[in-house]
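For this depiction, one protein chain was excluded, whereas all remaining protein chains were kept in their positions.
Note that the chains are named A and B in the order they appear, and that numbering of residues resets to 1 at the start of each chain.
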Amino acid sequence: METLQIPTREREEMIDITTEVQKLIRQNGWGDGGVLLYCPHTTGAITINEGADPDVKRDIVVNMRRLVPHQGDYRHAEGNSDAHLKVSMFGPSQMIIVESGDLKLGTWQRVFFCEFDGPRTRKLWVKWLSA
Amino acid sequence: METLQIPTREREEMIDITTEVQKLIRQNGWGDGGVLLYCPHTTGAITINEGADPDVKRDIVVNMRRLVPHQGDYRHAEGNSDAHLKVSMFGPSQMIIVESGDLKLGTWQRVFFCEFDGPRTRKLWVKWLSA
Partner (left out) sequence: METLQIPTREREEMIDITTEVQKLIRQNGWGDGGVLLYCPHTTGAITINEGADPDVKRDIVVNMRRLVPHQGDYRHAEGNSDAHLKVSMFGPSQMIIVESGDLKLGTWQRVFFCEFDGPRTRKLWVKWLSA
């Protein structure tokens, strides 16, 4: 298992980690199989979405905040229940196909680390599973 | 990795792909492991849900539209930010157990390709991971 460090700058943020993950695959010589990108934090998630237009990230973050507001009917004393709920909706991990050392993504797909209660420095675990 | 072609007919649609995926597993002689169904499009997702009553698909599509409407506080110029958000909520892929060449699903479960900005002809990537 490998670990990447992800610094975040805002409370809610989507950070494109595609290049770092691709680099890690090459460094490890992984060839044909799948890679599990796993977030070990309970206010962080992994998603795959359009990466060409930064407005897509903005629209996702703003509309998730509308659906699951920071303040509301919450009892958890840390004040970040909205972040926990968003994590269950997006999921803590994504599995991606790797072929000949290449991360197989669609033309417009990029991989994002989502922080919903930052800013913080976060870890991403990367696990290779062979075909 | 194998590829299936999925034609869609409406803007938002859930298409039962269980039979095609099962056929592909048999054709490839895959035995015991897991199969990753992966959508390489940023307005498409994969989900697993009840397939016996078509009203379940209808209820899911209609209520996701209520939660994430087509028009709203969006800046992305293509006018399909609702579709991108739904994809992050459902996820671009599903991993399913395979035993003795059989896709292991619960009694009422079927596998659906979800298009949220169709109609289009889409690809589904299918990757075998051995146990």
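Here is the rule we go by: contacts are C-beta pairs under 8 Å (C-beta built on N, C-alpha and C of every residue); 3 or more make two chains touch, one makes a residue touch a chain.
None of these values were measured; they are calculated from a predicted model.
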{"item": "Interface with the unshown chain - residue positions in chain A", "value": "1, 36, 38-42, 67-68, 72-78, 81, 84-85, 87-89, 91-93, 95, 125, 127-130"}
{"item": "Missing-partner contacts on chain B, residue numbers", "value": "33-34, 47-50, 53, 55-56, 58-60, 62-64, 66-67, 89-91, 94-97, 99, 104-109, 129-131"}
